[in-house]
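A single protein chain has been removed from this complex, and every other one stays in its place.
To keep things simple, chains are lettered A and B as they appear, and every chain counts its residues starting from 1.
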Amino acid sequence: MTSYLIKNARILGGEPQDLRLKDGVIAEIGTYLADDGATVIDAEGLIALPGLVDLHTHLREPGREDAETVLTGTRAAAKGGFTAVHAMANTFPVADTAGVVEQVWRLGKESGYCDVQPVGAVTIGLEGKQLAELGTMADSAAAVRVFSDDGKCVDDAVIMRRALEYVKAFGGVIAQHAQEPRLTEGAQMNEGTVSGELGLRGWPAVAEESIIARDVLLAAHVGSRLHVCHVSTAGSVEIIRWAKSKGWDVTAEVTPHHLLLTDELVRSYDPVYKVNPPLRTEADVLALREALADGTIDAVATDHAPHPSEDKDCEWAAAAMGMVGLETALSVVQQTMVETGLMGWADVADRMSRRPAAIGGLTGQGRPVSVDEPANLVLVDPAYRGAVNPDSFATRSRNTPYRGRDLPGRVVATFLRGRATVLDGELV
Amino acid sequence: MTTSARSNENSSSSSTAKNSPGNARQVLDESDIARSLTRIAHEIVERAKGAEDVVLLGIPTRGILLARRLHARLAQITGREIPFGTLDITMYRDDLRLKPARALEHTEIPPGGLDGKLVVLVDDVLFSGRTVRAALDALGDLGRPRAVQLAVLVDRGHRELPIRADYVGKNLPTSLREAVKVKLVEEDGLDAVLIGDRDDSTSSSDANGSAR
């Protein structure tokens, strides 16, 4: 196996140091390390972070290989600096059996670009009626620990309660897509001034907040872990902050796009801005940034949701919901959290690597950048400035809301257990 | 309904260009214009045998003003009110596609209509003949006059179509490089006909000129 000597990298933004990656681990950290036959990487000016972990990725395989496959999705993940992703269960067939999760897990192993940890469905067919075989999925080769009906809400309070209770037996967590279905029938965008003017059916914040409120109470009542997917409103932040203040075992994630974009963009009627949960207001964006900075929100998760162009080249109402995000996530976080002074690079490592790995129960990921730890690393050039060019994406889809937008930072290299998956910004 | 009070960018004559053309010289003054109109009024009465069935139609903008003056003179001569109207030819122009879409002028056909009448079209300057061609097309959609005649204050030549005027205030031989401007007191504060150099080829200041 190639060993690497990374020269003058700033670990978590600290003073420049050299790192030796050997046999899958960080073998040595220091200054003026000798190359000893290792491939030398000049990391002058680059930040070294632990490999990023995504709690929320749609890899689309099996079923929608026209949008993404495990291979293309993990290549995109590597380019974005990720060394592990959680593959959501809303595939065709749904990942609600040991068979499907093991298939996804095996495809991930074969891809080699990053670890793929399948998420299991909470209910059969995501229909919210009957629990899927959660224990069997947990015991399978995929060792599923995160369960989610993402894309749909487990809206039945009894089913949600039972799921929360049931997964305690094997240390699982329910990741809830909080969306009250009756309040969001036919909903197209955030309910607010803009939806009223555009004549698009509103998606009220309360539809998310009422479910989160119910779920934190349920989790507290049965003493279970709850994870809240893609928090998008200031009100949701308040509820989660309150639940955490009670000492309840609640975690939450926010997407990069909800840290940057607002519903004003919908005025273009360009479905590239159509996403679930919808883009909210400036006040929500600011509350989410603050919550991520103070730790109320634990993690940044991409909700990478690839769609083929025909699902976006249409009128708003007919378009699919979702945005790709793996390859822009770190840049958006740099712009919204680091360059605003809300977080340092150590915080970025915490919210994008350590905490998501902990929530997902991944042991070999999200580790500190120190000697004898797995060599899962990303090198970032924070000085880079450039317009997003989707043509250079590794994902199969192009539905990015950032086309042509200037974003800071660039992933220069990614290492998965000491092996480079990305060098000089290109896939290896 | 009255005609719009606003000035109109597509007006064919000099309403938008208050300045005289370069090196302008006056060829008709107030009294020349008055005499010409009086003569034309008499000719109309004479040729139309008392002007019993005459309808005057002015072509915007200055054609309307001239038609109104003729209307007053005909009333003096005949002691009757001659029907008077306006005819906007914008939507019949053959150069519509050469410029941005133009605002329309007012068309008003007098209550008695045009069928069986002797319509006298009135315009300020006869040049290429294209305006008159458009007016004839418009008339065809408005009714079936017994006959159509044309009265102009100035005929400057350079016809591009087989069209001639029945009543001419003044024949003015001009060069294509020249611009003819009719100024009328209602629009311009004075009565005069001027000849000057064309300031630029796209100027609309040349009455019925460069564009047609």
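Structural remarks
In the analysis below, a residue touches a chain if its C-beta (ideal position, glycine included) is under 8 Å from a C-beta of that chain, and two chains touch if they have at least 3 such contacts.
Please note the rule applied: contacts and distances are computed from a predicted model.
UniProt records the chain missing from this view under the protein name "Aspartate carbamoyltransferase", selected from "Response regulator", "Aspartate carbamoyltransferase", "ABC transporter permease subunit" or "Acyl CoA--acetate/3-ketoacid CoA transferase subunit alpha".
Although it is not drawn here, the omitted chain touches the following shown chains in the complete assembly: A, B. Only one of A:35, A:110, A:156 or A:197 touches the chain withheld from this view, namely A:197. Residue in contact with the omitted chain (choice from A:133, A:270 or A:373): A:270. Where chain A meets the omitted chain, the residues involved are 188, 191-202, 204, 268-270, 310, 313-318.
Chain B residues in contact with the hidden partner, per the touch definition given at the top, are 1-9, 88, 91-92, 96-107, 137, 140-143.
Definition applied: only the chains that are shown with their structure count from here on.
If each chain is reduced to the centroid of its CA atoms, chain A and chain B end up 75 Å from each other.
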